[in-house]
Every structure is written in structure tokens, then in C-alpha cells.
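First the structure, then my questions, so here it is.
Every protein chain except one is present and positioned as in the full complex.
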Amino acid sequence: MDYVYAPGKNHLFVPGPVNIPEPVLRAMNRNNEDYRSPAIPAMTKTLLEDVKKIFKSTAGTTFLIPTTGTGAWESALTNTLSPGDRIVSFLIGQFSLLWIDQQQRLNFNVDVVESDWGQGANLDVLESKLASDGAHTIKAICIVHNETATGVTNDLSKVRFLLDKYKHPALLLVDGVSSICALDFRMDEWGVDVALTGSQKALSLPTGIGIICASPKALEASKNSKSVKVFFDWKDYLKFYKLGTYWPYTPSIQLLYGLRAALDLLFEEGLDNVIARHSRLGKATRLAVEAWGLKNCTQKEEWFSDTVTAVLVPSYIDSSEIVRRAWKRYNLSLGLGLNKVAGKVFRIGHLGNLNELQLLGCLAGVEMILKDVGYPVKLGSGVAAASAYLQNNIPLIPSRI
Amino acid sequence: MDYVYAPGKNHLFVPGPVNIPEPVLRAMNRNNEDYRSPAIPAMTKTLLEDVKKIFKSTAGTTFLIPTTGTGAWESALTNTLSPGDRIVSFLIGQFSLLWIDQQQRLNFNVDVVESDWGQGANLDVLESKLASDGAHTIKAICIVHNETATGVTNDLSKVRFLLDKYKHPALLLVDGVSSICALDFRMDEWGVDVALTGSQKALSLPTGIGIICASPKALEASKNSKSVKVFFDWKDYLKFYKLGTYWPYTPSIQLLYGLRAALDLLFEEGLDNVIARHSRLGKATRLAVEAWGLKNCTQKEEWFSDTVTAVLVPSYIDSSEIVRRAWKRYNLSLGLGLNKVAGKVFRIGHLGNLNELQLLGCLAGVEMILKDVGYPVKLGSGVAAASAYLQNNIPLIPSRI
Amino acid sequence: MDYVYAPGKNHLFVPGPVNIPEPVLRAMNRNNEDYRSPAIPAMTKTLLEDVKKIFKSTAGTTFLIPTTGTGAWESALTNTLSPGDRIVSFLIGQFSLLWIDQQQRLNFNVDVVESDWGQGANLDVLESKLASDGAHTIKAICIVHNETATGVTNDLSKVRFLLDKYKHPALLLVDGVSSICALDFRMDEWGVDVALTGSQKALSLPTGIGIICASPKALEASKNSKSVKVFFDWKDYLKFYKLGTYWPYTPSIQLLYGLRAALDLLFEEGLDNVIARHSRLGKATRLAVEAWGLKNCTQKEEWFSDTVTAVLVPSYIDSSEIVRRAWKRYNLSLGLGLNKVAGKVFRIGHLGNLNELQLLGCLAGVEMILKDVGYPVKLGSGVAAASAYLQNNIPLIPSRI
Partner (left out) sequence: MDYVYAPGKNHLFVPGPVNIPEPVLRAMNRNNEDYRSPAIPAMTKTLLEDVKKIFKSTAGTTFLIPTTGTGAWESALTNTLSPGDRIVSFLIGQFSLLWIDQQQRLNFNVDVVESDWGQGANLDVLESKLASDGAHTIKAICIVHNETATGVTNDLSKVRFLLDKYKHPALLLVDGVSSICALDFRMDEWGVDVALTGSQKALSLPTGIGIICASPKALEASKNSKSVKVFFDWKDYLKFYKLGTYWPYTPSIQLLYGLRAALDLLFEEGLDNVIARHSRLGKATRLAVEAWGLKNCTQKEEWFSDTVTAVLVPSYIDSSEIVRRAWKRYNLSLGLGLNKVAGKVFRIGHLGNLNELQLLGCLAGVEMILKDVGYPVKLGSGVAAASAYLQNNIPLIPSRI
């Protein structure tokens, strides 16, 4: 049973959930198991250890929480902060907006630093706030590494630089939902205190695990947090880690095996090769957009995202119509423009287990749709621009040399 | 890859997660999809409607939250109550204990009504509390329908009777984790305000959906709740229900299709037939226990559970050794004794997508293990007692007549 | 476990085995079953009936033999003919060559009518043979509907026309391996006596079922055939059809369920829509080839195949290198040139469960590879030509309107 069958593969280019590779689907195709047997803890131990690698952390402690990215956000906040704590948060698009909304509803005192949608976090404002906060009233900086709504990647190393410059002890909490496993991310080197992602993003699994890495400093902070929580409480996890049974409540057996397979594939390809592949896919997409004569929603090159590209359409076109036609005529799933940019942008997600020819098929589809909706695109132009770049840059597949 | 392969099927008789039927595994064996396309909301709509049937509710509103039973508990409490609210809660085993722990950590004011482990909720104490609460300071009654640790089923109709007798407006919040879809449960008839279960229990899915049904009164109460929550907030769901997009954050596509298949199977068998099947399996198990000369942890017949049987072992045997041997020698997964009854009981879960011959295989295994650990069981005695009953009571499989 | 993993989807554009749609993979993801229970015969009955539709036959009798296309060939020949029988057979490429080799090894007396590889069957020669065969020594005409090695489609209606013109009673045996379910094929209307295909071709299943449709005349002929056979003997099937148990030996349960699902998808899309989709994909491919400045191996438009395109490369390029690079660098699987055209052509299979954007991804890949191997292609040119045609011709997906 499918709800609306169409011949051929669905071309899934939303920025999440993304394509699941066959070996991962296979690994998850299994019956339930007793999670209290010796097998599941033994596997969990390998997962908690190996998942640190996707954060480039050795010092961190990881949590695999049966939840979504929204739950992972809540876990990061409620374990490290107390109601009333002052935090600085950057509003640059729909997902940072939702996180800020959560921060406010959880009763934190949020300094919202807003930018135009299409711009990165305003780090000048951050600097002035840090400079003037000799009293260290700011308890945390909350920042989205990659804003999925606009395709903007923030420079986390600069945030760390500023914190260090002012010797500011604020925690650095990072939403890496659409960056980790795809963009260059360095938990330990950048002094990130909590980083998080969701299984359905670049890890290319189904939705269902909120993956969190906490620095020793974050763990220390969690001991004093007065936020009310139970389901998301790290303490319960840590207690079961010590017991060696690992789970305070029932995990998804299927997702654990899926995560094992997903990590194995990542490590087989090599995390740096994965990041390089995303870089190629991002660059190729942007070259196509340029060739079509369209603008990237992201206003400066320094913020260009290698996992999602938000494409601005001319004002006489409703970008939602592009997304609708993509699905109705071409079995192509593109991302809608959200909130402020609804109707103005459509998004091409190019993250996860994806290769170049898949992307080129998508780009060829976008060209036809643009023509469908009345934009005078030259068919083949985007594909030509993208493949001119790709043909020079795709490496041989290592296992096939 | 399996962590510890053994030939043949694993005999999964823990009281959750339970066996997933093949049609459900098949339904979940799929790539991700864009959850914002028209397909997923259309399917979600059918799910929210059909899932009501497992609660026997027409008036309720359902929520499919990407979480576990623990999260479903938290959702039930934080949406309907405010910090400091007085609630009455029954401590009769490990899972009621954990729920009470959560209630306390969420800052509710809990009247804990404790019973011996093996007994049901003490409803006499409830009655006296209700009788003396003319001021209606009690805001909610929290009760586990079926305590999974001891195999005790509480009589919810009696709780409703008492509330009505004293015209008490307290909300009735029910943990139906190991009862719903297996035991007789009547949301509307019994005036339950919030009932909840987890996908990995009698619904026979993987872990990952906390399934909640809220009465109109519970929804009304949720408008005034002052508990802090975001991820678990029903308001976000209700907002998206109105929009027709249904999801405030990314659901698991696989679990949605799996739930669709699981409900289809339930309805094909007929919910009443499913309940009758659980009744047969429970009765057969208890007859075997009796034939072995062992005692049921559950102290009176009125509390006998048709989804899990906790079996008391003689004091010279460590029940954990039974569970260990089951797994190591017979590829049989039994439930451990938890907390107060650790070492004293082992548990046979007989819920979910399970038939009589599966159970008899398990019972034959338990007999051999009992002999392994030095208990003088007569091999075949339990199987004989169970099958004498079953042979008289198993109906023909309707689809095969 | 994969033998040589590469990130993203494999782009499978060999002319068989082809991509299996997810609903079919799901249907086959199942344990074995007793094939003598009432369930399998009941399902088989629907399959034997429904599979006639893909042949556009109502008069025919169908056989689902656990074998490959080569076995289906053998079944067609040995059931209808006797050793020494004279048959006319057309050699136009590798697969017709292999069939002729089989015919000769089975001791038939074969008039081989050869054409250049790239041309269709020489029906003028057929006509003169029929004209001069007043004695009806020719017992069968064997013809490949679509020669997979060269991408040549023969005109079967003309063969029928000639047989009728000369009132010749020869049987018409047709290899429809790479045509049936993809090209216009009309068993009854064209008076085909035996038609056959393999499950791994346009039906988009795994290899394993040789699917045969026999006309009443072919069945009649089978009564007198003196060819030695047991495994392939239709009589055994017919005996079990009568008994209602259907299977003379054990079928693949998985393939039966897979076939059920594959037929359901075909009928949901509509067989004529499936054929129209293949026509679009074929046309688009040929336009791309033309835009690249390359030649189609097929020498005349009347023979152009809508399921596979064999592309001639300049003499300074080894087409095998194109196929190798496709796999090693782009995770793209193209078809090799076989035998006489080895090194001279590569093949793009565009049959089965495939859509337009998948094809455009493949074409974009071929462009890059052509550049890799030193052919001065203009990147984007083929995609542009193909999509100019497609954008005007792709219908909305009916289920999504």
C-alpha cells in the first residue's frame, strides 16, 4: 500500500527526511528483540562510542533519545539551563524561529538577535553582548549551524573565537540538525557544549532518534539545571550507562540496527569524503541556480549551505506551485518556502545518502517545472553548469577502483 | 548482522517489545517520504480516526507522538495538570512506581496509595480520599490499567464508579501501555480522560509512537495547564490538525505505514476477537503455572492479567537465572523480575500478535529451564494443562473457514 | 553486505534486470509458505488469469515457470515442435543468435535469416520462404520482438500479415523478453502462438519466472510434440491446473507475491499508460543521442526500440570503457556492447518501473562519461533535447491530480 503511487523512484529532495540507503533499510527489516538481553546493551555501547565520531568529539558524552529534532532541542536546553536563564539566540529563519519559540516557552530569558532571512547570525551583535557582559549573565549561546529554511550556514568557529576573546563562560548550544554528517563540524575543536541532530537528516535513517553530544562542561552544568524534565533527563541515561544496561526506557530495536548500519556506511565512505561529497553537491546546485538566472536566498557566499539551497523565484511566480507540480507531474519532492519566505523560495535538499546523478536528475526536473510555471529557463542550462563542475571533480568510487 | 545469532526464531515472550507480524514489517520496509506532501496528511487523517477504535472512543482526540511510553506519560500529565496539583496514584509495581517518580519530578503533589506487589490498586483508599475531598482538591487519578511488572489488571470501571458516586470531577488518567489492544478497555464508557499506550506493545509495532487519546474534558483541562512543555504540547498538534498538515515536527514515515498496517490487521481479526485471543493465552499460561506447582505473583484472580504472567519461583531459585538460561540455551526471551521482585519472579509476556502454538512452545521451554535450574517440574505438565484448555477453546481462523 | 558499496542509489540502466519498485520489494519480503495450502493455489489462479492481460490475450493459456528467459525459450520450442522440424528464425543480434543456437542444439532444422546488426528481421526473405512453402514444411517462425543487443523492434503485425497472406499454418513463436509490458504487444490480434518474457524485464521483478502464453493452436501442437522434456513440459502444468493445485513442483512463494504486486501496479498505472511512458522514455533517449552527435545502432526509425537504445561510439573510443567508467565513477550501470558490436556500442536500458527524471539523471551521467573518454560532447545538450520533448509530453500522475 502506498498512498499515491507513481511509477519509478520518488526523487526525494526535501532537506529531510532524506533517502535511506538500501543497506540501512535491510538492517532495519527485523522483528523486535528483548532490549534487556545482553545483545542490545553490547550493541548500544558501540553506538554511543561511534556516534561521537560524527561530532568529531572524543571528550563528549552521547545520548540517543527516542524523539525528533524538536525533542533534541528540548533536551539540550532543559538539561543545561534553568528557568529564567539569559540566553542569546539568533533568528535567521523558520527553524531558528521555532527553537527560539521553544526557548521562550521553556521560560528562558532570550536575547533574540534577528537577521534578514537569507543572512547568517549577526555575530557583531553577539560580540557587543559578550563585551558588555562582564557579569556573565549570559548563560548560553544558542545557534543553528545550518538554517534549513534559508540554506544559511553559520560560522561556528567565529562564535568560539568571540567567546574565547571575552573569556566568556557561556555554554555554546548548537543545532546541527541539517549539518552534522554533511558539513564540517568540530565539536571539541570549536568548544561546542551541546550539539544535536536527528536521525532522518544527513545520517539517512528514518525519524526517531534525537542524537546529542554533550561536552564535559555541559554535563557539569546539567547537575545544577533546575528545568523540569523527566523524559529528556540525561541523569536517567547516565544512571543506566553506569549499570551497563543503557536504556531508561524501550528503544527502537530497528533504529539501533539501522544506526549501526548507517555509521558503518559513513565510516566506509570516510566522514571527510562524505563532507566533500556534500560540498560537490552544494556547489553543483548553486551553479545550476546561477545558470537559470535565479538568485540564492542566501545573500553571501560565506553562508552558502552545502546541504540545502533555497532558490528565490521571480515575484510573478508562486514557489509553492513549483513544489506542487514537482510532486504531481515529476514524482519529485522539493522543499516549500516556509513562513516569511513562503511562496518566494523553493528548496532543494542535497544532503544524506545521495550521489551526483541523482542530483542532476532533480535539476533537470526543476528546469522543466520552471518552464511549466512560466519562467523562461533555457532547458539543460543548469544541468550543463552543474555537470561541467562535477565532471572535473567527482572522484572514482574507492571500492570500485 | 545480528549481535548474537542463534538458529531458528527467537521466541519473544517479554511483555514488550513484542513480535511484529510480517505484514507490518513489510509495510515499514520503505524509503523516507516528504511528510509535507499531500500523501502523508491524508494517511495521518485515517490513522488519527482509526486509532480511536482501539480505545473504544468516539469522543476522544488522538495524538501520535514520536516518543515512548514514558514520553506518553509525560504528555498526559503535563497537558492536563499544573505544578502543585494534587493527584492520587497507585503504587503496585515497577511501572506504577516509575510513573509516580515522574509525577513527583514534574512537581505534582502525589498521594501515593501503595499495595503489595502482586495486588491491585487499593480502591478502598481511593474511596475514602474521594469521600473526604468535598473541596475537590484532587485534580486527577492516575492509574496503570495493567501493571506489567506483576501481571496485575486493575478494575477501571470501579474507579469510574467511585468518581461518579462522589460526583468527583477529578480527571482519570490511565496508563494502558500493556492493556490497550489486548484487554477489554472502554475509554468512553468508563469515562477515562487520558489513556495512552506505546506502539511496541499490543499493537505489535517497533517502539516509537506514544499513542494518546484525550477526552473532551481532558482537552478542556489542557487549556489551563501551567506545566512547562513544548515537545509534548498538544496545542502544537491541534494547531496542525486544523491546518490539515497534522505534524508539528517530522514523524516517522515508516511507523505511520506500519501503524496503518497494524490497525488493518487488528480490524481484520476484529478487536473483540483479539481480546478473546489474549484471554485464551492468559488463561492457558496460568493453567500451566498451576500445573507446574508454581504461584502467580498476582494474588487474586480478579487481578489476573491476560497480557503478562509473573511467576513466583521457590526461594532456592534465582529467577534471573531462568531468564538467562532461556536466552542462552533455548533462544527464548522471558521477562526479568524487576526491583522488589527481582530474582523472585520471571515473566511471560503473552500479548500482541501471537498465537497458541507459539505460547505452547514457550511453555515447553519454560518447563525444560525449570528442570535445568533444579525445580522438580514434570515435563509436559504445563503444556498438557494449557492445551487441554486451548483445544476446547480455539476457534477456527475466520479467513480460513 | 554489499559487494562494492557506493553512496546514493545505483542508477540501473542495463536492459535487464531492471529496477524493482518498492511495493514489489515489500511484497516479496516474506517467509516461505506451504505451497499446498489453499492460499497459494487461490493466488496462483488470479495470477494465471491476470498475467494474460500483459500479453493482451484472452484465448491464451499461461505458464509461470521457475526459470529464466533462456528456459522460457526452451519451453516454447520443446512443447510445440519435434526434433527435425523446420523453423525460420531471424538473426539480428546477440539474443536472437543465442535463441538460434538453442534451436539448433535442440535439433530443429533452422533456416537462419540474417540481417546486419542494427537492422530488423528481413521479412522479405520470410515472404519468399512462405511463398515457396506450399507444402508447409515450415513448422514455426521464431522471432525476437525486441532485440535487446541492438535496440531493434520487429513488426510482428507484418509477420502475421504474411502468414495470413500465404495461408501458412506455421506457428508464430515470439521472444517478448524485452518488449512485453513495455511495448505494444497484441497476442491475440497478431495471432502469436507462443509469447514469452522474463520476470526481471519490464515486469520489474527479480529474475526467476519465465512467463509464457500459449495460444489454443500452440496447446494443440504441444500434444504431438516429440521433443524430450520434463521440467519444461506444459503437460505437467496442465495436469495440476485441472487438479486446482497448479504446481507440479515448488514455486517461489516470494516471486508469486511479487508478481501479484507487480501486476497490481501495472493495472493501477494502466497498461496503455505504461506503454506510453516507455514511448516517452525511448523518444527522449534518442533525442539525447542525436544531440550528442552520436548514432543509434538501429539503422531505421521503423525499428527504433522504446525499451533499449544501443548507441554507436566513434571508432577511437572503446564503448566498454564507457560502461566501466559509468560504474566506477558515477554508480551508473549501462549495458555493454555484445559480440559483433562489443566495443562499438553501449546500451541504455529504459524499461520497467522507471520515470523521466531517473532517465535524465542517467543521460546527464552519460554526457560526463563521454567527456571523460574524450568525446567532444556539449554537456547538457542531450538533457536539453530530451527535456524539451518531455516537458511537453509528461502527463500529470493520475493518482496525484
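Letters A, B and C mark the chains as written, and numbering starts fresh at 1 in each.
One rule holds for everything that comes next: contacts are C-beta pairs under 8 Å (C-beta built on N, C-alpha and C of every residue); 3 or more make two chains touch, one makes a residue touch a chain.
The structure presented is a predicted model; accordingly, all values stated were derived computationally and were not measured.
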Answer key for C:Thr58, C:Ser128, C:Thr250 or C:Asn339 versus the chain not shown reads C:Thr250
Full-complex touch with the removed chain, picking from C:Ile54, C:Ala291, C:Leu336 or C:Cys362, is C:Leu336
Among the options B:Gly293, B:Pro314, B:Gly343 or B:Gly361, which residue touches the chain absent from this view?
-> B:Gly361
Missing-chain contact, candidates C:Gln119, C:Gln200 or C:Gln358, resolves to C:Gln200
Which chain A residues touch the hidden chain?
-> 22, 25-27, 29-31, 38, 400
Contacts from chain B to the absent chain lie at residues 1-2, 4-9, 11, 19, 21-23, 29, 265, 268-269, 274, 277, 327-332, 353-362, 364-365, 367-368, 371-372, 378-381, 383-385, 387-388, 390-391, 394-397, 399-401
Hidden partner interface residues of chain C, rising order = 1-4, 10, 12, 14, 16-20, 25, 27-40, 42-43, 66-71, 74, 83, 101-102, 105-107, 198, 200, 206-208, 227-228, 230-233, 248-255, 257, 260-261, 327, 333, 336
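Everything that follows uses one rule, which is that only the chains that are shown with their structure count from here on.
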What is the distance, in whole Å, between the centres of chain A and chain C, each centre taken as the mean of its C-alpha atoms?
-> 44
Euclidean distance of C-alpha centroids - chain A vs chain B, Å | 34
Chain B touches at least 2 other chains through residues 25, 27, 29-31, 38
